[in-house]
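Here the complex is missing one protein chain, while the rest keep their positions.
Entry: chain A
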């Protein structure tokens, strides 16, 4: 029985890689997500709905299509991939960094949406009150807007993380399914289901997936509650 529950080294690698990929995807997309959330919530410019549509595209497109587009654009021969390699020596295709990029792209719409909604919910009267008290627009954003929409930002980060943990189609298309390099939880489970006698491994990873998802959800609830109760700035 204990044997049945013990993870093999390959499975551990998949779990660890998944966590690293998802965390990287979440943190790397946060600055841009925040900027675009703010732009969509507050900005008034030509092409706003177009930008909105482009950001939401990965949510609507089949993940395989997104993965294929990434392969075309960011592959070693792709225009962006070639540029990144020539100038910075960065290779994304078939590396874990590529998996993080795919996950970030897939989770991005969810993050931007949550941040945008929370910024739109901030009472602008509070911001003008802060302005009359001498706070410049940047300070108003830092000490009023940001703390007030922090619960929404946390929710967006968790959503992005959860999406990244479960990402399959775009990842496998863009960076394939290489054990130890790009094999994340979902692709590992998929591999197990494709070989005879892989049921036990698939089940173990499935249980871990469930545990991580529940933990992430619980954590986000907890943080949102703490932040909602008291956000102290001084």
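Everything below uses one rule, namely that contacts are C-beta pairs under 8 Å (C-beta built on N, C-alpha and C of every residue); 3 or more make two chains touch, one makes a residue touch a chain; residues count from 1.
Assume contacts and distances are computed from a predicted model.
**Student:** For the complex's missing chain, which UniProt name, "Molybdate transport system ATP-binding protein", "4Fe-4S dicluster domain protein", "Heme exporter protein B" or "Hydrogenase expression/formation protein HypE"?
**Tutor:** "Molybdate transport system ATP-binding protein"
**Student:** Who touches the missing chain here, A:35, A:126, A:178 or A:222?
**Tutor:** In the full complex, the listed residue that touches the missing chain is A:126.
**Student:** From the list A:148, A:185 or A:202, pick the residue that touches the absent chain.
**Tutor:** A:148
**Student:** Since one chain isn't shown, list which residues of chain A touch it in the complete complex.
**Tutor:** 125-126, 128-137, 139-140, 143-144, 147-148, 230-234
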